[in-house]
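With one protein chain held back, the other chains of the complex are shown just where they sit.
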Amino acid sequence: MWTWFYKLASPPYVYGVAAALIPWLLGGAALAMVYGLIAGLAIAPPDYQQGEAYRMIYVHVPSAVLSLTIYTVMAAASAVALIWRIKVGHAVSAAAAPIGASFTLLALVTGSLWGRPMWGTYWAWDPRLTSELILLFLYVGVMSLRSAFEDPSRGDRAAALLATVGVVNVPIVHFSVVWWNSLHQGATIVRLGAPKMPGSMLWPLLSMWLGFMLFFAAVLCIRLQGEVLNRERQSTWVREAVKS
Amino acid sequence: MISSSFWAMGGYARYVWPCFAFACLVLAWNLWAARRFRVAAQLRARRAMEMAAVEET
Partner (left out) sequence: MSVGALEAFALVVRRELCLSFRRPDQLLQPLVFFLIVTTLFPLGLSLQLSLLRDMAPGVLWVAALLSSLLSLDSLFKSDADDGTLEQLALCGQGLTVIVVAKTFAHWLVTGAALVLASPVVGTALGIPGSAFPTMMLSLGLGTLTLSWLGAIGAGLTVGLKRGNVLLSLIVLPLAMPLLIFGAGATDRAISGTPAAGALYFLAALCVFTCTLAPFAATVALRITLE
């Protein structure tokens, strides 16, 4: 049962699996996003309170959820790499970091553009916005630490430790709207009980979320191929893989 | 083709459309940067392979 886990520890296996998955992931992402955008922008009705402005939810929420998910993936891969000394974990972590940082930036910018018409300000020092900004700093810190070392494997391990330590921020971001008085809306979907959103608005949102996840997986695979090659440059399997 | 009221987004167009445009930009950057990274890694690996072949001879 655990053979798939052991296989994933092998760099050439991961390289091959990533290569095979990329077109499927990109295709699935495109389908999900096309449906999500059409249904979300054109078919879903305007909101009672926010009018047409609420449609920014279709990029803001998926990007925010992705920013947290990607950090968790990065931290989990780092922890696996540190504890079981599986080098592929470092490759996954290094590949995920820039993608996660870009989605965090996207969440902050889309949130800012949404905040201006709704709250009257582009920015507020609100618990959720502040903790999301801290998340961006954590991503940048992990990437900077990795690149600061001349020895790449030492850089990998240092960045892995930092990523693991920083994962405490992820629940802080998620629960910030519960623990503190926040300007930001509370949990609408990931909560006990039924989601607080009507189906016509919810399905495009879930579709965009799925699309973003598949897109992340695709880009991760592309970057992972590069990261694996960089770490295994001297191996014989690389010669075969690169000849084609 | 698409009615002007769709583009107007109930008056919020100056927030909604830049929002989606930035999202497209981020997604496109991700794809482009990842591809560029992979190509660079493949080039470096090929160069290392050639150097090793030269050293063997």
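A and B are the chain letters, set down in written order, and residue numbers restart from 1 in every chain.
In this text, a contact is a pair of C-beta atoms (placed from the backbone, for glycine too) under 8 Å apart; a residue touches a chain by one contact, two chains touch by 3 or more.
The shown structure was predicted, so the numbers you read here are calculated from the model rather than taken from an experiment.
By the touch rule given at the top, the unshown chain touches A in the complete complex. Among the residues A:7, A:85 or A:154, only A:154 touches the chain that is left out of the figure. Within the whole complex, the absent chain has one touching residue among A:57, A:94, A:138 or A:219, and that is A:138.
Not every partner is drawn; the one left out touches chain A at residues 82, 130, 134, 137-138, 140-141, 144-145, 148-149, 154, 157-158, 161-162, 164-166, 169, 172.
What we mean here is this: only the chains that are shown with their structure count from here on.
Every residue of chain B that touches chain A in the complex is listed here, in rising order: 6, 9-12, 15-16, 18-20, 22-23, 26-27, 29-31, 33-35, 37-38, 40-42, 44-46, 48-49, 52.
Put simply, chain A touches chain B in their complex at residues 41-42, 46, 51-53, 55-56, 59-60, 63, 98-99, 102-103, 105-106, 109-110, 113-114, 116-117, 215, 219, 222-223, 225-227, 229-230, 233-234, 238-239, 241-242.
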